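Note that one protein chain is taken out, while the other chains of the complex remain in position.
What follows is chain A.
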Amino acid sequence: MTGLSNMTERKNLWPWLLLTPLAVFLVVFFVVPLIDVAVMSFTEPRLTFANYERALTGTLYQKVFINTFLTAGFVTLCCLLVGYPLAYLMSVSSQRTAMLILLLVTMSFWTSFLVRTYAWMVLLGTNGPLVWLFQAVGITNPPQLLFTRFSSTLAMVHILAPYMIMNIYSVMRKIDPVLVRSAESLGARGGSLLRHVYLPLTAPGIANGCVLVFVICLGFYVTPVLLGSPREQMIAGLIGTQLDEFLAFGMGSALAMVLLVFTMVILTIYHRHFGLDKLWG
């Protein structure tokens, strides 16, 4: 009897044992530093709420927060507009074509972050192919492309679109084709088919994709810093500046905590309505 109960106990412990390396890693490299940041936001340079006061009321910070949210929203919208038709195309294609599209879409995943960002610099730069194209069609004074909101948005959409596409695709693939056939037989076509049947059925995928893209975009650092306009900073960039240039660890930490809270709020709202567990398909 004892042997048997020992066995089952050991069996129950087994999954937890497997989790240990990850748990240790997360505690050491994520939870502890996070607590450290939280503590710093109250104690640097001395014990105070001043950092939070400034983070929430300072005009610059407010502007950057608003700009961050607007940018994230816009990027999410662009990803949706690009991703939805592409995901649809994948869902109606043959298995092979769908895989090919998926491979092309996720190609940017396999490329390093920096390489991708620098590639955009080359493409959009003053001597880049795009400017050359402008000149070739007779536009002698092409608009500034690099280091603008346009370039950073474009690059972020490029990087984040796969999250959107894969989320929507995974939902679309599971839609019973009979539903679409039924709708057609009942008199629906084109626009009304999309509005009354297809969009509502794919709504979970849209919600997943949007939340994921939006949340990742909120904390984006490299791309906006390297490709964006210095006048239109995003919050992660501002935090970077606080730490790198002003060595204002308290202020930087407070901004980071505010961003974290905003993100948590968004995820909580999402969780209430859809369930976080569905976020990864």
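One rule holds in what follows: a contact is a pair of C-beta atoms (placed from the backbone, for glycine too) under 8 Å apart; a residue touches a chain by one contact, two chains touch by 3 or more; residues count from 1.
Simple rule for what comes next: contacts and distances are computed from a predicted model.
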Chain excluded from display, named as in UniProt, from "ABC transporter ATP-binding protein", "DNA modification/repair radical SAM protein", "Sarcosine oxidase subunit alpha" or "GntR family transcriptional regulator": "ABC transporter ATP-binding protein"
Absent-chain contact - pick from A:Arg46, A:Arg189, A:Arg231 or A:Arg272: A:Arg189
Hidden partner chain, touching residue among A:Val37, A:Ile101 or A:Leu201: A:Leu201
Contact footprint on chain A, counting only the chain that is left out: 176, 178-179, 181-189, 192, 196-197, 200-201, 203
